[in-house]
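I have placed the structure first, in the form of structure tokens, so that the comments after it can refer back to it.
Every protein chain of the complex appears in place save one, which is left out.
The letters A, B and C name the chains in turn, as written, and every chain counts its residues from 1.
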Amino acid sequence: MQDIFDQLHEECGVFGIYNINHAANLTYLGLHSLQHRGQEGCGIVCNDHGEMSRMKGQGLVTEVFSASQLEKMKGNCAIGHVRYSTTGGNVIENVQPFLFHHHTGEFALAHNGNLVNSNELRLYLENKGSIFQSTSDSEILAHLMKKNADSENRIVNIIDALNMLEGAFAFVILTKDKLYACRDKYGFRPLVIGKKDDGYVVSSETCGLDIVGATYIRDLEPGEVVCFSQDGMKSYQYSQFKHYKMCAMEYIYFSRPDSNLEGLNCHTFRRISGKILAQESPVDADIVIGVPDSSLSAAMGYADESKIPYEMGLIKNKYVGRTFIQPSQELRERGVLMKLSPIQSVVSGKRIVLIDDSLVRGTTSKRIVRMLKEAGAKEVHLRIASPQIISPCFYGVDMSTYDELMSACMSLDEMQKELDVESLKFLSIEGLYKAASRKELCTACFTNVYPTNTYNSMKNTNKKS
Amino acid sequence: MQDIFDQLHEECGVFGIYNINHAANLTYLGLHSLQHRGQEGCGIVCNDHGEMSRMKGQGLVTEVFSASQLEKMKGNCAIGHVRYSTTGGNVIENVQPFLFHHHTGEFALAHNGNLVNSNELRLYLENKGSIFQSTSDSEILAHLMKKNADSENRIVNIIDALNMLEGAFAFVILTKDKLYACRDKYGFRPLVIGKKDDGYVVSSETCGLDIVGATYIRDLEPGEVVCFSQDGMKSYQYSQFKHYKMCAMEYIYFSRPDSNLEGLNCHTFRRISGKILAQESPVDADIVIGVPDSSLSAAMGYADESKIPYEMGLIKNKYVGRTFIQPSQELRERGVLMKLSPIQSVVSGKRIVLIDDSLVRGTTSKRIVRMLKEAGAKEVHLRIASPQIISPCFYGVDMSTYDELMSACMSLDEMQKELDVESLKFLSIEGLYKAASRKELCTACFTNVYPTNTYNSMKNTNKKS
Amino acid sequence: MQDIFDQLHEECGVFGIYNINHAANLTYLGLHSLQHRGQEGCGIVCNDHGEMSRMKGQGLVTEVFSASQLEKMKGNCAIGHVRYSTTGGNVIENVQPFLFHHHTGEFALAHNGNLVNSNELRLYLENKGSIFQSTSDSEILAHLMKKNADSENRIVNIIDALNMLEGAFAFVILTKDKLYACRDKYGFRPLVIGKKDDGYVVSSETCGLDIVGATYIRDLEPGEVVCFSQDGMKSYQYSQFKHYKMCAMEYIYFSRPDSNLEGLNCHTFRRISGKILAQESPVDADIVIGVPDSSLSAAMGYADESKIPYEMGLIKNKYVGRTFIQPSQELRERGVLMKLSPIQSVVSGKRIVLIDDSLVRGTTSKRIVRMLKEAGAKEVHLRIASPQIISPCFYGVDMSTYDELMSACMSLDEMQKELDVESLKFLSIEGLYKAASRKELCTACFTNVYPTNTYNSMKNTNKKS
Partner (left out) sequence: MQDIFDQLHEECGVFGIYNINHAANLTYLGLHSLQHRGQEGCGIVCNDHGEMSRMKGQGLVTEVFSASQLEKMKGNCAIGHVRYSTTGGNVIENVQPFLFHHHTGEFALAHNGNLVNSNELRLYLENKGSIFQSTSDSEILAHLMKKNADSENRIVNIIDALNMLEGAFAFVILTKDKLYACRDKYGFRPLVIGKKDDGYVVSSETCGLDIVGATYIRDLEPGEVVCFSQDGMKSYQYSQFKHYKMCAMEYIYFSRPDSNLEGLNCHTFRRISGKILAQESPVDADIVIGVPDSSLSAAMGYADESKIPYEMGLIKNKYVGRTFIQPSQELRERGVLMKLSPIQSVVSGKRIVLIDDSLVRGTTSKRIVRMLKEAGAKEVHLRIASPQIISPCFYGVDMSTYDELMSACMSLDEMQKELDVESLKFLSIEGLYKAASRKELCTACFTNVYPTNTYNSMKNTNKKS
């Protein structure tokens, strides 16, 4: 349950439109559907026959864009970005898409993921005279593309550049007459292609296709770059090294329940994972409740399998908004209830199975357990619908040091005591694979086995990547 | 499902603090918990030893108030208001609490409900020289209180004034040294009292007590005015005419699931109403889904009773925000998906029981049914967890003419056809009473039987009350 | 020189349009031309066949109104107000025009001036049941008008009400079909009438007529109320007690140089007063400089008469904007230079005659003298183009206690020393009368002789009026 209090964050979502009317408005809708992937900033670049206009800002999609501004963004090609944070902090300079001016034409790009060799590439580029406008690693691709600029053959430049990148990425690149979509050779981050009218849509998740009414074609392959131009859609496999290592957390927590990732619906995955969790770790209890909203699917699955009634024991306030620090300790404690509250008549006197999707720092779970017990819960059995997170992520998820991970620092017993629960169980790795019906996933955070070389950024595990 | 698109609106929530530190901040928390009762405006008046400060604005609680502004509002007594709309439209002048200047001391008031004799009272007052600063009927009480001002005996003035009011109201009144809470003699609108430290809290719903950590004492009685002063809490029954006619829609839709109204929890009521609905109107189907969020309780009840699996077929976007009109018809249709989307893998090929809490205009239900069928639903059986709404409300709910009510204008068959559902059933009145375990409720909108005299405002059923 | 730093403030300007297209836009222009009379807030009420719309806010005319908002204000009658401050402080409730709702029709009013019997009237009205929405004395007239409401004969009600008011006022009143303009029986505050097309314009100053292209007809007489209706313009002398006591400070400082007040142009008055000052208090010096912008006219007159060259020794920054408190004492001192700076090459080594229009607290003059001396001035001879201010004002000028008036607390010698000038002289009362070519003026602040009864508000000279 990383949905409130100390949230676990995805880093970004990307979206692109090629050759469809109202490209800026469609991108607005697409970004809105990807809002859960990043709430700190967002932007759109729209291409009107080579004339690029950009709008970006800090905040939510509905806060940053207005009808009148979108109307000014003409053209039928566009890319967009929603962003969580990156190295360098939450400043407007780091909000994407990045827009570059060049005598061969303006171009823009947006990135979801995290490069693990960014320091090396940056040094290499600066030593050749490049200057960076942001502290984001996403800017590196642009410089690589132009470094040995052969403007006659842009796809070769892009392929060469992509081959220099290590790590996790889904890129969309907008040029004066083309749209490119690229996915790293491990396929860490999702990226899908859809079709609408005579044009194309790319999106981090299928919910972005649904909202604009595009028909799903397929997911991009790891190591693939797709070019959309007046000649239609053309695919290049830029690397022969190709692994299916999509981030398991996409299924577990990040993606929207209605999104399908590489063929599997997220809600369905979560429901199954709840069932398996019930098989693996049953308990005698009165009701099953999930931490809203992200853990409700798994809770339903657990209830189904265990035959323990599914109940609504916690409700989430739909008007949370931006809150501020209250002036006294008691008021600060009260502030938590602005986000989530127990239904006393449901939980009082009950033995509760509490389902959460994942457990990172544990502070949120601890508060929820206390909230339930104060509302009268007799027992709380915490069941986590994913394995223990024991290692940091270097591929774009905001958990980057060992010591912020509860499972990396404590034994199960210690955790149970710290969380004040009657029992605590996690889904097994095998259960995870079973729920996904596949073993090809990045589970580095559960296993400490990383698919890529890790370079020096790995060594500094306190540095936010 | 009045939660999205064409929402059914409560008119307002009220809150008050007597003699507790950080009164403005507590009121802020209280109003936040009552936000579902009104999102168009809100305000707080705080009393610092007779010096009143006010802050109000249009928008949500988290938008209108800032930490620094609250800090400036000193004092340990306060009242607050969240507002939907009133006669006269959404202008800042109509945002409450109203604050009045008088040589006997400033005073403020806030109101939830609707007076049915406001036109008569207003004319009476204006003919005696009163001038109104707003178009809100809530201002009338203040003028009545001061009309034959006997400043030595304020409670008598208040009681006299309250006896002149007909209709629905819960009032909180803040004077230089007291807090008053009043409820109309039918008890249409809820109002509860809690205790915290040496002071008192009043709130439209118990969730307002929970968030500030107050202990529930009791609901105000119909026809009661309670005065909080340095002598503690003192109750006056201002009218011997006293009926328990709380609005049934408070249980069905308005109040928060975790609130208890006159002893009954709302989520529990809704769950039971879903069970009864399943008994009354069973159907052979594959899954039960509720329209999020307000109909999930009833859907769980229906699933429990019918043994048809409860599923998550629709998800609500938690980042809806303020949206604007899209520039093309297709985009406008798409805009609906910004709020609610189906999970195709759940609903495709299924026979669905769709539970909604109520059906007013029917436009929303129609859209949702279409959405589900486009996502592949084989059958949609719509079950409404409340009776047919056939008459307008004059007591503060925003449905004021016959012709906006689908059930008042069409037969069941016509509705079923219009909504494009395979079957359509409503909860019976008896089912409603059974779920509430009581018959003393205002069910005027279901029965066309009004508890009060109706005056001339009743005749003009097109006038927004 | 009260134009910067510790400014002397007029309280408000009023404006009205009767029967001219684009009434809201014309009022916007009119208020913009009266902006110097009040910068804290402004508002417009527009009448579209009895339907009144209002727009008001805190800040400058160009900040509060937008093109799109003005467009929504339909109708060809309007009134407007720019405001400095009033009792009760700078809160949005006190920003005028006030708008009142009444079954006989909405009406609005705006006021420039200060009533001296407001406390008495307020008590009288409240004892008859009135409640006030603001702390402004301007609201009193509305209540008086409705007190013994004879809706058939509004002019009689207005005349009766006006006769109860004591003090300084220029009122504009907008009803569903008429516009009224009223001036107190002493004529303290200016108010002029103009004609444009088939309609009429009223304005505190003639510059408001000029900007909308209206032709000046005449000033309102003291004790006159003028009614504009479909029958044209009709005048009523509501009081036979009638004195010409316009505030001398209107000529000296408040009004715009291009405005004519009761037949005399302000710049011309100021230039002549400078000449007379040179005759009365000559000095041997190298250059004459005026404190910009308000004292330049008088400085030109002094230079002309004395044959000492007029120079530009101080320049005012035209981009002052809203400034904030700097973090160190030195920076705070520097901040003064953001507003005004000396031209060193002009003042260095010179014996300067420094002309200021008036001297209230003296703090500004002291700073300017120091600034000039730091820039190298050899001598500074301060000449004030008005008499010594020895008494507070109760008619709407923001100088209300004896102890804030330098001339009330110090001898000439002490002031000269305090200000660090080589000599200090004031215009004589006779000089003032001579410059105005009339003796009928309110000079209470120079003479301590007040034209009106003063009631109890006079006794509390620390209360801001």
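The rule is simple: a contact is a pair of C-beta atoms (placed from the backbone, for glycine too) under 8 Å apart; a residue touches a chain by one contact, two chains touch by 3 or more.
Remember, it's a predicted structure, so these values are computed and weren't measured experimentally.
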Among shown chains, those touching the left-out chain: A, C
Which of C:267, C:350, C:383 or C:434 contacts the chain that the document leaves out: C:267
Per the touch definition above, residue among C:312, C:410 or C:429 touching the missing chain: C:312
Per the touch definition above, residue among A:68, A:127 or A:411 touching the missing chain: A:127
Option touching the unshown chain, where C:19, C:157 or C:297 are the choices: C:297
Where the missing chain touches subunit C, by residue: 21-22, 25-26, 29, 32-33, 35-36, 39, 60-63, 66-67, 71, 207, 210-213, 256-258, 260, 265, 267-268, 293, 296-297, 300, 304, 309-312, 315, 317-328, 330-331, 334-335, 337-338, 341-346
Absent chain, residues of subunit A that touch it: 92-93, 99-104, 122-123, 126-135, 142-143, 146-149
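Throughout what follows, only the chains that are shown with their structure count from here on.
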Between subunit C and subunit A, distance of the C-alpha-averaged centres to the nearest whole Å: 61
Centre-to-centre distance between subunit B and subunit A (centres being mean Cα positions), rounded to whole Å: 37
Whole-Å separation of chain centres (CA-atom averages), subunit B against subunit C: 49
Two or more partner chains touched - positions in subunit A: none
